[in-house]
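All protein chains but one are shown in place.
So, subunit A:
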């Protein structure tokens, strides 16, 4: 499958455009930024809806606490900040003011994962799934493409409970929608059918799963299922268990530490339900992340079509009969 990257639109742009469309018809939509309107591609939003954007300056704790105060007054507050700062600097505000106090803030983590590439670890968010999964009353979403991004933003606007949505800034092709044309937060989407192995990816790691599946089909005649598990919490348990039911290998892929993210969530679900499929978590290992662009970091750690194909062949090669 050839991806024409030059035409691809970043999820970040889609987020901004979707929000503008929503703000046009709903005056309760407020965007709160921490000197992040440029990074969030929200300059046009600010120009069109100056009364619906609130700048707090570089103060992420205040960003989230303030947004909680806005949400408790009935505002649909989107707190937008780089995921690295949003989910670390203001973690206590997320835990207490948003989740615990049940103020339905929409926390938008932009330039998530290793999107900032060579800016380094201060700007990477490889911990956000892990820390946020352990907080009650918070939905966690990582859309894989433009379609999922737009839909998740639209649905988040109507949610009456807190939600965290994170995505990157690289152009993303829209993945297959013929198998599952719908999007519901909390329900994973199958974007490729297959019975020899299942890839479960989230966010921008779904694309390399799809690329690996394509190569495995073409070069090896191996049919893989690919699931976009855009919602990390609550986990779509029935979809995952159904995918694992035939006992074939399962590989998870995420732009996150291998600790505490999608992979461990899926592993816990499978193991506690008696599934003993061959299993591999692909993500960022527990080490100082190699320097490079997002795509170079992905390649380095095997979060790539080629890398995931290799992982799949390894799992299939040892005793699977393939």
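Here is the rule we go by: contacts are C-beta pairs under 8 Å (C-beta built on N, C-alpha and C of every residue); 3 or more make two chains touch, one makes a residue touch a chain; residues count from 1.
Here is the rule we use: contacts and distances are computed from a predicted model.
A chain of this complex does not appear here, and its UniProt-recorded name among "Transketolase", "SoxAX cytochrome complex subunit A", "(2Fe-2S)-binding protein" or "Hydrogenase maturation protein HypC" is "Transketolase".
Considering A:92, A:158 or A:218, the position touching the chain not shown turns out to be A:92 (whole complex).
Interface note for the absent chain: among A:19, A:42, A:66 or A:297, the touching residue is A:66.
With the whole complex as reference, residues 30, 51, 54, 56-57, 59, 61-62, 64-75, 77, 92-93, 96-97, 100-103 of subunit A touch the missing chain.
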